[in-house]
Every structure is written in C-alpha cells, then in structure tokens.
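Take a look at the structure set out below.
For this view, one protein chain was removed and the others were kept in their places.
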Amino acid sequence: MYQLHIEPKVSETDALGHINNTVMPVWFEAARTPLFRIFNPELDFDNWHMVVVGLALDYRRQTYYGRPAEVRGWVASIGKSSIKLAEHLYQDGELCVVNEAVYVNFDHETQRSRPISDAQREALQQHLKEDS
Amino acid sequence: MYQLHIEPKVSETDALGHINNTVMPVWFEAARTPLFRIFNPELDFDNWHMVVVGLALDYRRQTYYGRPAEVRGWVASIGKSSIKLAEHLYQDGELCVVNEAVYVNFDHETQRSRPISDAQREALQQHLKEDS
Amino acid sequence: MYQLHIEPKVSETDALGHINNTVMPVWFEAARTPLFRIFNPELDFDNWHMVVVGLALDYRRQTYYGRPAEVRGWVASIGKSSIKLAEHLYQDGELCVVNEAVYVNFDHETQRSRPISDAQREALQQHLKEDS
Partner (left out) sequence: MYQLHIEPKVSETDALGHINNTVMPVWFEAARTPLFRIFNPELDFDNWHMVVVGLALDYRRQTYYGRPAEVRGWVASIGKSSIKLAEHLYQDGELCVVNEAVYVNFDHETQRSRPISDAQREALQQHLKEDS
C-alpha cells in the first residue's frame, strides 16, 4: 500500500464549502511518488516513464478543509506494460472518493510502451492489495 | 453542444513538457457553466444543485502550451435525477481526452437527490448529441 | 513561528522543470492555518475574518520536485486591525522564496475591518520573530 497524509488547503475548497472535485486527481497523483520511483529512482524528468492513460473517479462523500485526509493506494493488477491502481481517499474514517488509474510504462524516445521488467514487477508487487 | 475555448497556461504544464493530466478535470468543469445555469440561472452558490458523482477520463494524446484547445460537451443521457455528460478535448484538430461525467440534481437542505423538472429536461435536451 | 512541511507534487512543476511560481502563494497560504485558528478556532467559513490584502514575493532560487521543502513564517508586526507576516520557503537548506503578506481582520457583516482583540494579539505574539 502507498499512502499520503493530506492537510486540505483553503485554496482547494470551492464556494460550495467543500474541497472541489478537481482537487482529488491532484491528491491521488501526489500519492504515487513511491510508484514513480520504481520506474525512475531519481525522479528525473528526462528519464520519466509512467504515463497516465485513464482515471475513473467515484465521488461518494464531500471532503472538508480543517481536518486531515488520507490517500491509500494499491496496485490492482500488473500487465505486460501497464498497471492498474486502486485508490481511496479517506477523511474522518469515511471513504470519500474511490479512484481507478491506469498507467503505461512509456518510452519517450521510441514513443511506444515498453515491457515492465522483472525487477519493476517485483517492486510493484509490494503494493498489491492483500486478500483479507 | 456546450463548448469552451481554452488557451493553455504555463502554470498548467508539468516538467514532462505537456499539460498535466490533473488540469483536464478543471477544463471540463469550466465548460459546464451553461449546464449549471439550467439548474441555477443566477449561478448562486446558495442555490446550487449540480453535484458531480463520477468522472471517467481517457487520455489519448498529450496536450501542449502555446496552441489553443477546445472542450466540446454533450448531454449523453438524462435520468430521473441525474445526467450523464460526454466531453471531448481537442487540440490541433486531434481528440486528446475523452471524459464521461455524471451529475446529480441534489437538494442540500434535504441532503437528497431531487427529480429533474420538465423545464430543466427540455433545456438539457438542447445539448443532446445528435445522431449523424 | 508557524511551519509547514511540503512534498512538492508533479502537478506543481511546469515545463521549465521547476515548481511554477504560482504555487508559492498556495504553499504560503496553506502554512497559515495556525493563524486562521486564532481568529476562528473552528475554521468555520461562516465565521471567517482573515482577509488577505497584499502579497510580495521575492523569488531567489528555483524549487524542485522530489525533495521536501518547508515554509517558516512569523508575525512581523501587529497593527490595530491588520497583521504583517514574514514567510520563507526553504529547500535543501537554501532560502528559495521570501514573502511578505498583509491580512486584515475583516467583519463580513459590516464589510469593515475590526480591531484585533487582546486575546488574539497575545496569541499572535507567540509567532513573533525573536531578535537574535
């Protein structure tokens, strides 16, 4: 599991009094740094390979300023050159947003996807959701 | 169809040289003002009813700073109290991102969804995608 | 002193490879929650009094993704109904951005500023920069 503790910001609220829905993709992406390091240990942008191809957000509860929130994420499945992520946003012990993200291991030079290596696969498996 | 012309901003790029993926929900939401007006002609936040419950983004091409982009959106279907939207982001004549959004007509006082009125339904139908 | 630990996000970088300059006001505002609580312990938006009237940002060094950063802020001076804040952004032990912010204690009902109370003044003084 990868996790990110979040302190919501005033600038992330909107005039309806909650955190605006466009902020959740920002929080989920921020939580993925441990995954980005698997493909790019130095987090060097000239050597970046993880490219998002899909997001599916399911908003279940409003989220608020003034109380901590938390992203919890898992690798849901590992394909030949892509991975699927399952991500939850919690606040006050309640599940507020569920996200599913798909990333491709992309080679910017050839402009094509490239296979996930065995070492990468092993590191990703540390983030698989355990059955229990 | 609802439309929004967009001039991408430097602050919307990321270090990979493209518009960051978290910007697209912002652009799509910005294009929905004509729909928000159907449920709330004065765009008054004390009388707001459209609440997002789902987004599904399919990223097909990178988007760039320095060239105009455009959102084109349609009402895909109208339920009893919810609507489904189909949205496209174009740049340089190419389809870059496809989004599907679901909104509920929500009553903040009762904290429950409420039926879409006939007048609202008629206004929404102006944005239906024509078969052709 | 008020402080905020920051993990820069990919979405906060821009295509020049650094954190975009428009992000710093976001980080500095986020660090002010302890001050906001002095005027509004419940952080209730219906009872909000701190309104920004000025920011002056001095950008000295680039800031980067992949390394923690930190805001350190102080109350620089306390007037009859306004306060001046001095804020620093550090990364890798280097001072990257200096900010000066001015806030007014504002009463939204009367639409006028209102005096800072003795209790508020005392709480603000805990954040004064010590001479040394």
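When the chains are written out, they are named A, B and C in that same order, and each has its own residue count from 1.
Operating definition for what follows: contacts are C-beta pairs under 8 Å (C-beta built on N, C-alpha and C of every residue); 3 or more make two chains touch, one makes a residue touch a chain.
Since the structure is predicted, the reported quantities are computational estimates derived from the model, not experimental observations.
Undergrad: Touching the absent chain in the whole complex: find that residue among B:V10, B:L95 or B:L128.
TA: Within the whole complex, the residue contacting the unshown chain is B:V10.
Undergrad: Using the touch rule from the top, list residues of chain B that touch the missing partner.
TA: 7, 9-11, 13, 17, 26, 29-30, 33, 36, 42-43, 45, 65-66
Undergrad: Would you write out the residues of chain A that touch the absent chain, in ascending order?
TA: Residues in contact with the chain left out: 10-11, 13-18, 20, 22-23, 65.
Undergrad: Need a quick check: the contact residues on chain C for the chain that isn't drawn.
TA: That gives, for chain C, the contact residues 15-16, 21-22, 25-26, 29, 45, 48, 52-60.
FYI, only the chains that are shown with their structure count from here on.
Undergrad: Any idea how many Å lie between the Cα centroids of chain A and chain B?
TA: 23
Undergrad: Averaging only over C-alpha atoms, locate the centres of chain A and chain C and give their separation in whole Å.
TA: The separation of the two C-alpha centroids amounts to 28 Å.
Undergrad: List, in ascending order, every residue of chain A touching at least 2 other chains.
TA: In chain A, the residues touching two or more other chains are 26, 29, 45.
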